[in-house]
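Written out below as structure tokens is the structure these notes cover.
One chain of protein is taken out of this complex; the other chains stay put.
Now for chain A:
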Amino acid sequence: MGEFKVHRVRFFNYVPSGIRCVAYNDQSNRLAVSRTDGTVEIYNLSANYFQEKFFPGHESRATEALCWAKGQRLFSAGLNGEIIEYDLQALNIKYAMDAFGGPIWSMAASPSGSQLLVGCEDGSVKLFQVTPEKIQFERNFDRQKSRILSLSWHPSGTHVAAGSIDYISVFDVKSGSAIHKMLVDRQYMGVSKRKCIIWGVAFLSDGTVISVDSAGKVQFWDSATGTLVKNHLIANADVQSIAVSDQEDSFVVGTAEGTVFHFQLVSVTSNSSEKQWVRTKPFQHHTHDVRAVAHSPTALISGGTDTHLVIRPLMEKVEVKNYDAALRKITFPHRRLVSCAKKRQLLLFQFAHHLELWRLGSTVATGKNGDTLPLSKDADHLLHLKAKGPENIICSCISPCGSWIAYSTTSRFFLYRLNHEHDNISLQRVSKMPAFLRSALQILFSEDSTKLFVASNQGSLHVIRLLEGSFKHLHTFQPQSGTVESMCLLAVSPDGNWLAASGTSAGVHVYSVKHLKLHCTVPAYNFPVTALAIAPNTNNLVIAHSDQQVFEYSIPDKQYTEWSRTIQKQGFHHLWLQRDTPITHISFHPKRPMHILLHDAYMFCIIDKSLPLPNDKTLLYNPLPPTNESDVIRRRTAHAFKISKIYKPLLFMELLDERTLVAVERPLDDIIAQLPPPIKKKKFGT
């Protein structure tokens, strides 16, 4: 494996924003997650829970509701009063439409998906028709006294339950009039609170309305008579979210104490048809408010202020006990937020609204394997670059030479020139960006920093030559005819001749930069690409997919390499395939052509292609063999995968030179320390 000097970087002060809404789409098995900064992420649950798409957030666009309608169209609504539809192909916002009811608190798509209902601050419930291109306002329901915080359609589409403050209304969709108003008890543990907020409602096909409220109650109402049927007091704090399964035999609620409760419809006795709702298991995977829950056919999904997305499979619904039946906790984005200028040992960190440039520290000390070396020079925070405008940064990159920084938001592209004078730096913005360079999904500099590659959200790839202080547009690779899919991953060969680009689902395209034309397309694979890289000298393209498969494709030969075929034939080790997080970065050793370096959030791996592949009987995660062991034993036990799990959670790892690595970690405790304090709960014995 070789010994490295590792820069263990822990000053990347990244805090993901809290989860506000989750929406599960049954047809595509995808999950849309919106965060408090307005970011919307799409997870493909079939592809190993890979975050395949994301829409950057916006300061003024706090999302309050998220829903799928008409198949796979995604809508969101927020406190700016707009309903937004997302273009899932081009990865941008299709349109935003003001609902003219003040801030929107809730939104629900009708069971058929053809209608959209929004609940507004002014107490109005507005019905929209979903047309193929847009949405169209249809009419208002009876105006209520206070804001509508939750909405739920009856599965037949004839009635709607709306949760407001202190009461629940039931509307007839045809007439738009409220037929019942069910007042909710304000009492909370014997003390009368000022208000009881109905955080969520669910309308079941038998006419039962389930409500969750700020007094910690889960209540069952009969919508035909407007009466309370049953009351479950489950928490001392707010119950904030509810989601019902499609079969209506179970539902899940999330509380502000971080507990998720599962309710199931169980028969009273085995031989009677009478059934009752029973609170079954509590799950405590969160420390903070669970703001959103979803119920997929096989799993409970929850997310909240503590920024984790938790997917808890239901054991009784899982057919085979494979790795899909395990609990998943997704904390970090499945993309790169760090870029590195190897020569100057600079790291560029991307935050939602700013960039930070750091110079790594250095040491003169030497030590044994495993020693922590004292720093002779501390890491330097060189630059804090605040993004212009309210939009979040989509992507950023620093050139390998360290003299260029580029970043992009949804509407603007920025390029900066860095001038290094000894230890001081000066920053100069390159103005007059061409009109076509408005928004980029991915930015990449060539190895010699003379070329800039930009993947725009129209699916085109721009090649720009960088000169001292200026630039020249060289070429634009237009997308394949008929596809509008955006490229979101780029890789360039170290010699600068080849450019590989991949979209979210289609295959990887390889362009020849020299001839400025499409060279070849790697055969399409079922699972999305998570990382790409082209090896020096051999020009082999290494592709990692979300199902943890790794392919090696020879660009000159236009075919998979022999090693790749061998490993596909033999198959990967089962533990390798059971890893949780996708590989987010691949790099190569300049002196050892047989080595591939890759990492995910919990491990760092060097694949030595010269060694035999492990089979299922061998130990995958073998610890580093002790040095006193004889070479024979070491060789016998050695296999191609050398894995280190010292650094976690690992956000970035790169080889600076032959003997130096940089690892960017982000300990979870540091994230939790930056979150607001959770609700204090009395713990027995303290």
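Note that in this section a contact is a pair of C-beta atoms (placed from the backbone, for glycine too) under 8 Å apart; a residue touches a chain by one contact, two chains touch by 3 or more; residues count from 1.
In this text, contacts and distances are computed from a predicted model.
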| item | value |
| --- | --- |
| Identity of the absent chain, which is to be given by its UniProt protein name, from "WD repeat-containing protein 75", "Origin of replication complex subunit 4", "Transcription initiation factor IIA subunit 2" or "ER membrane protein complex subunit 10" | "WD repeat-containing protein 75" |
| Touching residue (missing chain; options A:Ser112, A:Thr158 or A:Thr280) | A:Thr280 |
| Contact residue for the chain not shown (choose from A:Ala62, A:Ile234 or A:Leu375) | A:Ile234 |
| Touching residue (missing chain; options A:Pro132, A:Pro374 or A:Gly685) | A:Gly685 |
| Hidden partner chain, residues of chain A it touches | 216, 232-234, 264, 266-270, 276, 278-282, 316, 684-685 |
